[in-house]
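Report on the following structure.
In this view, the complex is presented without one of its protein chains, the others remaining in place.
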Amino acid sequence: MAGPPPLPSRRHLLTFGAAGAAAAFLSGCGGPGSPPRPGALAHVGAWAPGPGDQSGARRGGHIITAWSNEAQSYDPAIGWDLHSWEAISTVLHAPLYQYAGPADGPAPHAAAAMPKVSADRRTYTVPLRRGVRFHNGRRVTAQDYVWTWTRVLDPELASWASSYLLGIEGATEVYEKKAKKVRGLEALDDHTLRIRLSEPDILFQALLCQPYMAALPKEEVERLGAGFSRTPVGTGPFRITRYDSKRQRALFRPHDHYFWRGTPLIDTLEYRWGIDYPLQALQLSGGKVDVLGEGLVPSQAARFTADPEMRERFVHPVPVRGSQWITTNHKRPVLKDPRVRQALSWAVDREQLTRVSFGLSDPWGCAFPKHLDRYRRTARPYTHDPDRARALLKEAGVGRLRLRFLHGTQDPWPLMAQVLQQQFASVGVEITLDAMSESAFELATSKGEGDLYGTDMYIVLDSALELVTTCFTSDAAQNYTGYHNKRVDALTAKARKAPTVEASNAILAEVEKELTEDAAGIYIGSLNFLAARSPDLRNYQMRGETGSYYDRLWVKR
Amino acid sequence: MSTVPVTPPTATAPVATAASGPRPDQPRPAARATARTAGRRLWLTGLCLLGFLVVLALCTPLAGSPYTIHTDSLTSQGLPAGVGENGHLLGTDAIGRDLFARTLFGLRATLIIALTANLTSVALGAVVGLVAGFYRGWFEQVLMRIVDVFLSVPTVLSGLALASIVGRGTTGIIIVVTALYWAWTARLVHGETVRLRGRGFVEAALAHGVRRHTALRRHVLPHLSTILLNVAALNGAAVVVVGAGLSYLGAGIQPPTPELGNMLADGSSSMTYAPHTLFVPLVLVIATVLAFVLVAEGLNRRNPLSERRSWLDA
Amino acid sequence: MARRIAVRILLGAFTVLAVVLLTFVLQYVVPGDPARSIAGPKATPEVLKEIRGQLRLDDPWWSQLGHYLSSVLQGDLGTSYSNDRPVLSLILERLPATAALAAAALVVELVLGGLWGMWEALRPKRSWLLATVNVGLLSMPVFSLGFLLLLLFGYQLPIFPIDGGSGPAQLVLPAITLGLMGSPYYANVVRDSMREALSSSYVRTAVSKGLSRRRIVSRHVLRNIASPVTTLIGMDVAVFLSGVVFVEKIFAWPGIGQMQTEAFADLDRPLLTGTVIVAAALVVTANLLVDLLRSAIDPRAASEAP
Partner (left out) sequence: MTTAPAPAATLGSEVTIDRLSVNYGDFTALRDVSLTVPAGTTTALVGESGSGKSTLALAAGRILPPGASISGGSVTVGDTELTALRGKALREARGHTAAYLAQDASAALNPVIRVGKQIAEVHQVRCGASRAEAAELARQGLADVGIPDPDRVARLYPGALSGGMRQRVIIAIALAFRPQLLIADEPTTALDVTVQADILALVSRLQQQCGLTVIWITHDMSVVAELADHVAVLYGGRLVEHTDVLTLFEGARHPYTQALLTCFQSGRFAGPKQPFTTISGSPPVAGPPGGCPFHPRCPQADARCGTELPAPRRVGHDHTAACHRLEETP
C-alpha cells in the first residue's frame, strides 16, 4: 500500500483525528437481534448485554491479542487509545449500561434496570444491580459511582472525559475547583443513584454506557496510586493478574465474583504489544496470535484482500458508524463561499478515492455515516460530477484556485491526498501537499493552519448528535476552522433537548441536510472496521463502541 | 644510478630500500602493474555504471508522469499490476502509478541526494579532520570532542528530529544526511593526518620554513586524496541506504515525489502481495551502491598493498 | 595508564553532556504538543492547559533545560509522559534486551566478517561471489533485509519463532539481520590487515621456524589484526544503536530502539532524551572499553595518543 507505513505509535490510529472513542460499529453478522437467549450450557445464566449467540458454548482456552503499542493507561478516566479503550470497556470495567444487540440501544449492565427519567427529563434515577462486586471482592454501592464521577471531574487528574460530565448540575464548580461535591449527584441509598442535569440531554443515556462512568474502588485507587493505571481494580469480567512492561505482555484471568454468572468462558486472556503491523499479520496467519486488536490497517488490509481464501478465514468485516471527510478552512475567504465548497464536493470521485483504503471506508457523499439506526435520511449525497463543479466555480467567479492540503503520516491519508490532488487538478483546482509528522499535523490543524485536511470521526454515543456537537456547531471542541451556521447551531440545541431518540433523529436529519447543502466539509466516505481474528474462535463479537467482547467467545482448536 | 653504492649504505629507513633484488615483502614491479590495471578496470566500470544511471535519470521526461494514477490498471480487487501487465513496463505501485516512471524519477532524486549529500558530508568531514589533525593542541581536542558527540547521538533519531525541523524535501534530507555523516569522515581523516604528520616529508617541509597551511595543502592533501575518494565512495553507498531508512520512518522525502528511499519503504509493506514494488527500486538502489563500491574497490586496488603476496604461499 | 583512563572518562562525560544538550534542543524544537498526545484529540483546551501546567511545558525553554539538567545530574531522568513511570527504570528494564541483541549481532558480525575476510586473505585469487555478496549487503537497507528474513525463516519455513518476546530463539533472526549488515565492513578490515600481516617479515620468520599454517595464523597473525578490528567494534556501537531501531520495530524485540521511536512519535520528551543519554553513555563506555582492550592486545597501540 503506497504511502510511508504509519509511525510506530498507533495510539492515534483508530481515534482517526476526532473520535476519541474506539471504532464504534454495529456487529453486522451473526446472531439474531433479540436479547441473548440462555446458552446451551445450562449453568451459564444470562449474558452481559451485547451481540452474539452462545449456542454450543465451551469452556477453557487461552486467547492472545496483538497490539502495536503499549496502552496509554488502563485507568478508565485516562486511557483513550484503542488498546486502552478495549481493555477498559469490555475487559476490566463494567459500565452501568452496555449496547445490546447489533442495532439496539443501551441495555442494563451494572445497573438493574433502565433509568427512571423525570418529566422535565433532567433527573435520572438509576437502580443499581445487586451482587456486583469489585475484583477485590467488595460490593459496589452508589457511593462508589459518586466518588468515581467526582474523580473524573477532578482537574488534578486532568481526564480528557471530564467535559462530558459538565452537563450534571454542580459539575462545573468541581471542575473549576470551586467545590468538592457535585450538587446534582446523590446516592439515595446503597443501590440507587440520582443524577440531576442542568438541562435535558438526549446523549446522557449513551453517556452512562461509557467506561469512564464505571465504578472504581476508592481504597484501591488510593492504595495503588500511579500503579492503578497499569494494574487497576474494576468490576469487569476479567481482572489483571500480571503487567510485564519488559516482555510487553499483560495477562487477564476471569473475575471470580462477576455478576453475569458463568462467564467469561475462556481461562486466560493475554495482551501483547510492541508488534509492528506486518509482523502482526504474519503472526495471525501463522496461528501465533488469535486477535489483532487494531484490526487491519490499510497496508495490511491489502494483503488480505489479495488472497480471497485468507480474507474469508481471518477477516471479519464490520460496518462502523463513522464518517470520513475533508475539513475546509472557513477562515480562508475563497472557501467562505458555499458554492466553492460545493464545487469541490462534486469534483471528488469517491469510488477511486476509497479504493485506496482497501475496504476500510465506503464511498459516501453525506455528512453523517451511511448506516444509522432509527434514522430516516433526507439529505441527497454528492456524487462525482466534474462539469457541475466547473460550472459552480465559474459561477462563484473563481479562476485558478491554489489550496494547501495538510496530512500526517497516518494511513490512508498520505495516499488519498495524492489521489485528491489529481482529481481536483481535473477541475482546475491546484492542490499542494504538505506532509508532516503526526504530532505536527495535530498541532497545525488545531491552530487552523492549511486549507484542507482529512478527518475521520467515529460515533460512540449512539447518535449523530455527537458528530455535530464535536465538529460542526460553532462552539464545537474540534471546530478549528471557524465554521458558523446559525441554523445548525439552533437545530442541534433542539435535537439535544428532544424527548426521544426518534424525535432527536428527525431534527438531526434536517441538520444533515443543511450541512450537506452548505458543504460544511467535503464528505467522501463512511468508515468500516476490518476485524482480524483466528478461525478457531467461536462467537467472536466486536462493537466499535467497546472493541472485542472476550466474555462470550470460546475456542475450538 | 650511475655510481655503485660501495661505502656501506647509511642507516636508511627500512622502508626506503636499496633495490637489491626483489625485496621479498615488496610486490614485484610486475605485480604492481597488474594491480594498477585491475584497479583501473574496476573503478572505470564503477564510473561507467554511475554514468549509465545518471543518463537513465536524465531521460525521465520520456517515461511519462510518475504521478498519474491509472486506476484502470489496478486489478479488480484494487491490487497493483505486475511487471509488464496492462501496458506498464514495470507494473504499477499500490495505488496504480506507473512504476517505470516513478523508478526513473526516484533514481534522479536519489542520485541528487547521494551525490550532493555525499559531497557536502565528505568535504565538511575532510576539512574538520584535516584542521584537527594538523593544528594539534586544544583546538584539535575541541573539534574531536564535537566529532565524538555527533558520533554518539543515534543517527536515526537525530535524523528524524532534524527532518521534522529542516523540512522534508531534498534539501532537508541533504542537511540531515550531512549532519549525520560528516563525523565519520572527520574521524578517519583526522587519524590519517596525524599519521601523515609523523612522516618525514611533512616535517621536512615545515623545517624549511614552509607556512603551515601551504604544507597542509601541498603535502598532506594529495596524500589524503585516495582516502577521501575511498570514503566518498563508501559514504555514497551509506547515504542511499540512510535515505531509505529515514523514508521508512516517515522522515525522508515525502510523497508524492518519488525517491528510491520512500519507494523501498512502500515496497516493504506491500511486498507480501506485490513483491515487484519492492524489488524494482531495490535493484536500482543496489546498482547505485554497486557503482560507488566499485569505484571504492578500484581505488583500493591501485595502491600496491593489495597485491602483496602472503608468505604462507612461499 | 590510570591517568589516561581518567582523562578518557572525563572526556566521555563531556560528550554525554553535550549529547544531552543537543538532544534537548532537537526534541524541543520538533513541532507538536506533548499534551495532545497524552490527553488525546477529544480533550478540551482547558484539560490541555492543565496538563501543560503540570508538566511545566509552558515554562521558558531555559528554565525547562535548567530543571532538566539539574535532575539529570542527580541521576533522575524524569518521568515518562506516556506511562507515568520513571524514565530510568523504563530504560533499565529494556536495556538488557538491546544489549543482548547488540552483543549477538556483534558475534555474528565478527564470525561472519572475520571468517569471510580471512578466507579471502588466505586465497590468492579474489573471489567474485564474495564481492557481489559484499555489494548486496552494503546496499540492502536494514528494514528490507529484516523483513525478507522474517518472511523467509519466520513464516514460510517456520524455523524461528515469530511470536515476539525476548528469548534466545527470538534473538536469532534480528541478530543475523544486524550482523549481516555489518559483516562486509569487518570482512574488508580483516582482509586488508591480514594481507598486510601475511606479507610482513615476522611471518617469514614464523615460516622459517617451520610452524604449521594454522599455528602461524592463530598465534602470529590474529593478534596483529585485533587492533584494527577492535577500532571498528568501537565505531560500530553507535551504528548498532541506530540499526537496532529498525530491527526492533520489525521483529517486535522489546529494546530501547523501539521505545525511542515510540517516544519520538508520542513526543514523550523525558523518555526520548533519556534513551538518547543512555545510548550516548553506552557509546562512550564502549569506546573506552575498546581502547583498553586494544592496548591490552596490541602494545603498539598503548603508546599512541589517547
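Labels for the chains are A, B and C, by order of writing; each one numbers its residues from 1.
Here is the rule we use: a residue touches a chain if its C-beta (ideal position, glycine included) is under 8 Å from a C-beta of that chain, and two chains touch if they have at least 3 such contacts.
Small disclaimer: the values here were computed from a predicted structure and weren't measured.
Colleague: Looking at the whole complex, which visible chains does the left-out chain touch?
Modeller: B, C
Colleague: Looking at C:Thr44, C:Gln64 or C:Ser201, which makes contact with the chain not pictured?
Modeller: Of the candidates C:Thr44, C:Gln64 or C:Ser201, C:Ser201 is in touch with the missing chain.
Colleague: If the hidden chain were put back, which of C:Asn224, C:Gln260, C:Thr273 or C:Asn287 would touch it?
Modeller: C:Asn224
Colleague: In the full complex, which of C:Asp76, C:Glu93 or C:Asp298 touches the chain missing from this view?
Modeller: C:Asp298
Colleague: Over the whole complex, note the residues of subunit C touching the chain we left out.
Modeller: Against the missing chain, subunit C presents residues 200-202, 204-212, 215, 219-220, 223-224, 226, 297-300, 303.
Colleague: What is the set of subunit B residues that contact the non-displayed chain in the whole complex?
Modeller: So the residues of subunit B touching the missing chain come out as 1-9, 11, 14, 18-22, 24-25, 28, 30-31, 309-311, 313-314.
Everything below uses one rule, namely that only the chains that are shown with their structure count from here on.
Colleague: Quick check: more C-beta contact pairs at A-B or at A-C?
Modeller: When the contacts at A-B and A-C are counted, A-C has more.
Colleague: Roughly how far is subunit A from subunit B, centre to centre by C-alpha average, rounded to an integer in Å?
Modeller: Using C-alpha averages as centres, the distance is 50 Å.
Colleague: Roughly how far is subunit A from subunit C, going centre to centre by Cα mean, in whole Å?
Modeller: 40
Colleague: Two or more other chains in contact with one residue: find those residues in subunit C.
Modeller: Subunit C, residues with two or more chain partners: 30-31, 147, 151, 261.
Colleague: Do you know which subunit A residues sit against two or more other chains?
Modeller: 7, 278, 436-437, 440
Colleague: Using the touch definition up top, name the residues of subunit B that touch subunit A in the complex.
Modeller: Within the complex, subunit B contacts subunit A at residues 67-69, 71, 74, 77-79, 93-95, 97, 164, 168, 247-252, 254-256, 262, 265-266, 268-270, 272-274.
Colleague: Would you pull the subunit C residues touching subunit B in the complex into a rising list?
Modeller: 11, 14-16, 18-19, 22-23, 26-27, 29-31, 121-122, 124, 131, 134-136, 138-144, 147, 151, 192, 195-196, 198-201, 203-204, 206-207, 213, 216-217, 235, 238-239, 241-242, 245-246, 260-261, 264, 272, 275-276, 279-280, 283-284, 287, 305
Colleague: With touch defined as at the start, can you tell me which subunit B residues reach subunit C in the complex?
Modeller: 24-25, 145-146, 148-149, 151-158, 160-162, 164-165, 184, 187, 194, 234, 237, 240-241, 244-245, 248-249, 264-265, 267-268, 271-272, 278, 282, 285-286, 288-290, 293-294, 297, 305-306, 308-314
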